[in-house]
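Yeah, one chain of the complex is gone here, protein chain that is, but the others are all in their spots.
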Amino acid sequence: MSRLLLAVPAMLGVFVVVFFVIRMLPGDSAEAMLGASATDAQIETYRAAHGLDKPAPVQFWIALKNLFRGDLGDSLSHYRPVLSVVLERLPSTIELAAYGIVLGSVFAVILGVVAASFRGRWPDLIITAYSTFGMSLPTFYIGLWILMVFAVKLDVIPVSASAVEGLPRWKTLFGPVLTIVVGGSLVRTTRSAILEILEEDFIRTARAKGVPKALILFRHALGNALIPIITMVGYGLAVSFGGAIVLETVFGRSGVGKLLIDAITVRDYPLVQGTTFVIALFMIVANLLTDVAAGFADPRIRVAGAGEL
Amino acid sequence: MKKTGILALCLAAALCLGALSACSSGNTQGDGAPPSASSPAPSGADSPAADSAKVYYMTTNFEESWWDPALFMQINDVSLAPMIYETLVELQTDGTVAPQLAESWDISDGGLTYTFNLRKGVQWHKGYGEFTSADVKFTLERQTDPAVASVNADNLNIANIAAIECPDEYTVVFKLKAADVDLLTRMSLYYSIIVCKAHSDKDGVASINSDPIGTGPFVYDGGTLGIKTEAVRNTEWWGDFTGNVDRVVSTFMSDTNTIYMAFDKGELHSTGLYDKDKIKEYEDKGYPVVNVPLLQLLYVGVNMQLEPFDNPVVREAFFNAIDVQYFLDNLYYGTESAVGSYVPPSSKYALTDYFKFNYDPERSKQLLAEAGYPDGVEVTLWGASDALGQPPAILTQDQLGKAGFKVNLQCVDFGVFIDQVRNGTAQMWVLYNTTGAIADDTINRYTSKSYPGSNWCGVTDAEYDALVEAGLNAKTEQEKYDSFYAAQRRLMDLQVIYPISTFSVGEVMQKNVSGYKSYGDLGFRLQTVTIG
Amino acid sequence: MAEPFIRIENLTKRFSISAGKRIRKTGFTAVNNVSLNIERGEVFGLVGESGCGKSTLSLLVLRLLEANGGAVYHGDTNILELPRRKMRRIRRDMQIVFQDPYDSLDPRFTLERIMNEPLQIHRWGTGAEREARIDELFAAVSLDKQQLKRYPHQLSGGQRQRLCIARSLALSPGFLVCDEAVSALDVSIQAQILNLLLDLKDEFGLTYLFISHNLAVVKFVSDRIGVMYFGKIVELADTDELFDNVLHPYTAALLSAVPDPDPFSEKKRDILPSGVPSLIDPPGGCAFHPRCKYAGERCARESPELRDAGRGHLVACHRLEC
Amino acid sequence: MSDGQRLLEIKDLRISFSVGEDTVRAVNGVSLTLDRGEALGVVGESGCGKSVTFSSVMGLLPSPPAVIEGEIVFDGRDVTKLSDRQMRRVRGKDIAMIFQEPMRSLNPVMRIGNQIVEALLLHGAVSRGQVWTRALELLKLVEVPDAPSRLHCYPHQLSGGLRQRIMIAMALASQPRILLADEPTTALDVTIQAQILELLKRVQRETGMSIVIITHDLGVVADIVDNVAVFYAGVIVEKADKYSLFRSPMHPYTIGLLNCIPTLQTKRKRLYVIEGNIPDPARLPIGCAFSPRCAYATERCLTEKPETRECAPGHFCACHLAGQIDPLNP
Partner (left out) sequence: MEAILKNKFFVIGGGIVLIISLLVLFAPLLTSYDYGAVDLPNKQLPPGAEHIMGTDLYGRDVWCRIIYGGRVSLTVALGSTAVALVVGTMLGALSGYVRGTLDFVLDRVNDVLMAFPMLLFSLVIGVVLGSSMKNMFLSIGIPIIPMFYRIARATAMSVGGRSYVLAARAMGGGRMRVILRHIIPNVLPHTLVILSSAIGGAILAEASLGFLGFGIPQPTPSWGLIANDGKTYMFSHPWTTAFAGAFIALTILGFNLLGDGLRDWLDPKIRTAAKR
């Protein structure tokens, strides 16, 4: 609950930072949008029409007032309210991030557990090497290869998923999600979390009780390892969202990441502010959810009441 | 220890197999014929109607923004626009104009009155009624409407139009203040696309951006700009629709690799490529390629207000430092040609036979030494960092390096690039410069009143200004040609712009696509195209 | 009687915990209005079970923890109100030895740097004088000089505790707090350190506040002993007086609970029921009444004050008055 | 008291670990027996090998680092040779173990009830049906107040004493014949310690199982056990019934220990002290391990490892000078 209240200053912080940072970008929307052949007259008309000629503080005050009314202003490059442009593309990015994180985590946790249980022996080395290697390859590299293999060679999915009508959902997601899963870094976190927990005293008690190895691993060790893993998932979101920008370019998905890149290129201030605001909101809510989930997994937080001294 | 570990391992393996089999099973659902020469319905398209209706898949790789022609900077700002909208007259590839929405026209009292007789029975899309002279009047008058915020008022030379009259539904009369030799050419270009008055009255000024209404061979059929837009064939189109395309789908794809893969798999019927290697590759594989010249020119410009280029000797050295032939042979494989002036040949009033390049790096070093830079001069070369801008920038930097120029290359984000040149802080830059079909803007921008601003080269030459002034106010076409030619010769002599080559796009098409016709205004249109 | 070396008056410390969802601040009193005097040259023992507040008291006396109320007089100045700079000078005279020898030495410091730190903080003497001082201190705690270049993790538990003692004596303080100083050591090493502490007291005329949960160790080393329960001193007397004439029921229970290393003793064991009550909602009146077999109705109502029951034997229990 | 029927026999047990170059010899030839119903006290300072010995009895030492020689015979079988699967049928069923740190020995994310039920179900001691009632009985056996509500608590909601009782309940789940208690009360306050010791005495009396108390506190040993074995540097230096050990100790180390611990009866102002440091298992001296600290060390002690001899009925000692040292004033 209290963390939610903390999110408000963070959100305002994001809004202010973005507002002024983007204005420091050299060149403005008029120049970037109208291109090299624009005449001075065209640039003046464009600036006047979109209120770019007002001084920054005035623009800031207007933007802030609109923000509280939930209006993120109109996009310069899309001639539509920013909110509608962003909401139109948000689902595709959220869908990508969600499937990526969920499948990625499940896949990574299993590999992490296997690696931990075979500590030091060949499965551990293979899995560690794979996960380190997976993390080392640039996202676009993995993405393009997956596209080449699954789309062109195996003809399992279309290359430009968004172009084709009536495609089953999993086909639109297969490429990008596989890229996230392959590049996932959660394997190492799971492995080290489990290794650390296997040293704890209650594991020794469980062995003294005669609990078999697999049960120790899945019930006792994994149960406790979930807490650090979930927090890492939350943190991994910031990284994977960055990756999403690259993924959307490679797989031709029109998501919020790509929208933001182009908005920056054409200096569409309202759109950049709106998109960053929505992304930041989504990120903070996601971090919050992971905190709550971590709290849920750890009874020491969920069930208050200090032990009788 | 052993048993349980293996159990966990099989679990992981099972998961992977499961994932793989799930997709391979997808394969057996019969995803349409593999990409063969016949009708390459995209393998992903499961919709049964694929084989009866001919759907043309195309792509755009830049961000499309809005449908309102008043905001267009070029005809292909929106890929489907040329097929949805139409103008009064059509620009032919040879520069002459032919009837389109206007069946005939006549010019009277010394070029001050133009009377257009409109085609009868032309219907606006989606039942917005018949096309009348009121639509033409509305299209021109909305240019000055602040709600529209049009950027094309100057292109249409609105200030020179005294009045527009509609004596009846099918005739419209333009009363000019002064003679405008290029009015007809203007009427054929993207900024004079006729928009529907009824639509604007009924749904408001901004409605054009959410639901574009035109009179062209294709009708807008939904989708969002920047993601995917579609248009369906206009069965009641007045013109002769010789092709067999029923629907066209334009998808936004920005990664070149993804585009090549989609094209190789037959998911795209055509795509515009800049990369000459790739074009050559497809040509060798027997794909039909149409070379569409663009109103673009690759050039290296310098700012004569900034040191060292304020010294004419340095500028002369610069004019000997770049090997145009190397560009033509190794970068463009002979598909492009050298240029006579800073205005590309495909633009009206372009001077084609004046500037001759000669490449003499030694002479350039010698000149630099004379100008006081015995061991070469330090300069910063600005370029755009996108896939199009990098190759010429790297080539230029390499060649200048061999001619005594120590070049610090700055390939930056386009916004940053524009800001540098417009503020007059960029010494030297290399760029594909876009011009209009009529050269007015390009020639007018180097007059001293435009510095700093669009006059990046910092030219403040009275003689050039006078020649440009005379050209703009020329009474007859010939007079305009003469003064514009003189102006171009004057600027080339100042040696501030070193034109390298023309630039064109290679429209690569699937083998079964035929009938593509190129148009004077370089618009991409499919009404004559048939999918085999 | 000379002015007491350390005078503690009504010292109180409350900790607040905002427990998770409940924003409302709940808290508990770890040290509840404690007053006691420590004479110069005396070993004052403080004994009590874990959670009774004895360690917190030690941190309050050295002002490593800010108290919520009361005063600590060193000589005639109340150190709780001293400004930072003056406080630094007073600290030279008061030092502390902690329980866990592995936790009280910075793993990244060599022994030499550890010994030099106090001298550097107070810019004491020149390089040579410092080296001599360190040799002198190592000799006092019988540590080998050659080990100066080594790291703490290369020493045994006993050696590390000797190092802590040497470090605390570097600025020749008058007052030394030993907070469970021997509890973490093995029995044979414990005996060596206890003897060392007593020798150092005589040699340097130190005053000790010796804190431990082990009654036998406190009895052996202390001149006077205070018994703490639930943040309060429940009984305070000279060592022999306390053990020969136990008054407070809790102290009696403590004595009986200590396992006697003699198989022949038929010590009847009276086992206290349940455990120490939760600090978050303390019982009313005397904190011990829920576990005390003599508890009367007054005990539940009113918390008893420390009163002198003769021969300086202070006790806080209603049973003795009536 | 034991009824003479042998349960466990450890014969010349040696355990060493290799860490880096040096090998840590934790146990250097330990032999002892445990009969049914016997309460054995195992005393020694840290690093003397007492915990390692009984961890190996439970098969808790992972074999790759640990090298185990000698035999541990239980129920006629040598436990050290059993496979992990076979050992799991013994662990928790016939031999149970509780540990020192109650705060960390219970799984923090599992409810108490589930952890007990897990112990019950493991060895088929109880069918699924009455497993919860059996759990409640166990909690009553270890005197946990209002047991039903405790089943649903998490470990962090209980005090140290309560948690140790839960550990004992879990250990008794399938009526083991031996209970190993490694420093069961060290981390507890003295009043709680008294409660737990009383509980262990009562449980042993009622179930008749034999119990091994590993501790460094001689007071705990004097109170609860029958015989005492004193460990030093991985070897048993002295073993006898508690009365003869306390009244007439023979080994100088035992004598030293008994005299250097302050008790409520101690009057002297200075403690008797055993000089020197705790032996480092990685660098043990050749002769008697205690020789560097022994006041009576002779030339022979420095070179020759003393044999364990029965110097008096039931009183074993590993010292060349056994019987010649006056225990009262060393």
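Chains here go by letter, A, B, C and D, matching the order in which they are written, and residues are numbered from 1 within each.
The rule is simple: contacts are C-beta pairs under 8 Å (C-beta built on N, C-alpha and C of every residue); 3 or more make two chains touch, one makes a residue touch a chain.
Model, not experiment: these values are computed from the prediction.
Student: In the full complex, which of A:91, A:138 or A:168 touches the chain missing from this view?
Tutor: Residue touching the chain left out of view: A:138.
Student: If the hidden chain were put back, which of B:141, B:203, B:221 or B:275 would touch it?
Tutor: Residue touching the absent chain, from the options given: B:275.
Student: Out of A:38, A:63, A:244 or A:294, which is the one that touches the chain we can't see?
Tutor: Only one listed residue reaches the unshown chain, and that is A:244.
Student: Of the residues listed, B:161, B:268, B:412 or B:492, which one is in contact with the missing chain?
Tutor: B:412
Student: One chain is left out of this view; which of C:3, C:81 or C:117 touches it in the full complex?
Tutor: Only one of C:3, C:81 or C:117 touches the chain omitted from view, namely C:117.
Student: In terms of residues, what is the contact footprint of the unshown chain on subunit B?
Tutor: Touch with the absent chain occurs at residues 256-257, 260, 275, 277-278, 281, 326, 330-331, 383, 385-387, 390-391, 393-395, 397-399, 401, 409-413, 415-416.
Student: On subunit A, where is the contact patch with the chain that was removed from view?
Tutor: For subunit A, the residues touching the absent chain are 6-7, 9-11, 13-14, 17, 21-22, 24-26, 128-129, 132-133, 135-141, 144, 148, 185, 188, 192, 195-196, 199, 235, 238-239, 241-246, 249, 257, 260-261, 264, 276, 279-280, 283-284, 287.
Student: What is the set of subunit C residues that contact the non-displayed chain in the whole complex?
Tutor: Its contact residues with the unshown chain are 59, 62, 64, 84, 87-89, 91-92, 94-96, 98-100, 103-108, 117-118, 121-122, 164, 167-168, 171.
Just so we're on the same page, only the chains that are shown with their structure count from here on.
Student: By label order, what chains touch subunit A and subunit C together?
Tutor: Output, common partners of subunit A and subunit C: D.
Student: Applying the contact rule given earlier, which two chains have the most C-beta pairs between them?
Tutor: The largest set of C-beta contacts joins the chains A-B.
Student: Just the number, please: Cα centre separation of subunit A and subunit D in whole Å.
Tutor: 53
Student: What is the distance, in whole Å, between the centres of subunit B and subunit D, each centre taken as the mean of its C-alpha atoms?
Tutor: 88
Student: Could you state the distance in Å from the CA-based centre of subunit B to that of subunit C?
Tutor: Subunit B and subunit C have C-alpha centres separated by 85 Å.
Student: Among the residues of subunit A, which are close enough to touch at least two other chains?
Tutor: 212-213, 305-306, 308-309
Student: Find every residue in subunit B that makes contact with two or more other chains and list them.
Tutor: In subunit B, the residues touching two or more other chains are 1.
Student: Across the complex, what residues on subunit D touch subunit A?
Tutor: Against subunit A, the touching part of subunit D is residues 58, 60, 84, 88-93, 96-97, 99, 101, 104-110, 118-119, 122-123, 154, 156-159, 162, 167, 170, 173.
Student: Can you name the residues of subunit B that touch subunit A in the complex?
Tutor: 1, 3-5, 7-9, 11-12, 15, 22-24, 26-27, 31, 34, 42-47, 57, 59, 63, 65-66, 68, 71, 73, 146, 149-151, 153-154, 206, 209-210, 224-228, 249, 251-255, 257-258, 261-262, 264-265, 267-268, 413-420, 422, 431-436, 441-442, 444-445, 450, 453-454
Student: List the residues on subunit A that touch subunit B in their complex, please.
Tutor: Within the complex, subunit A contacts subunit B at residues 25-28, 31-43, 45-46, 48-50, 77-80, 88-89, 107, 110-111, 113-114, 117-118, 123, 144, 147-148, 150-152, 154-168, 170-171, 174, 212-214, 217, 249-252, 254, 258-259, 262, 265-267.
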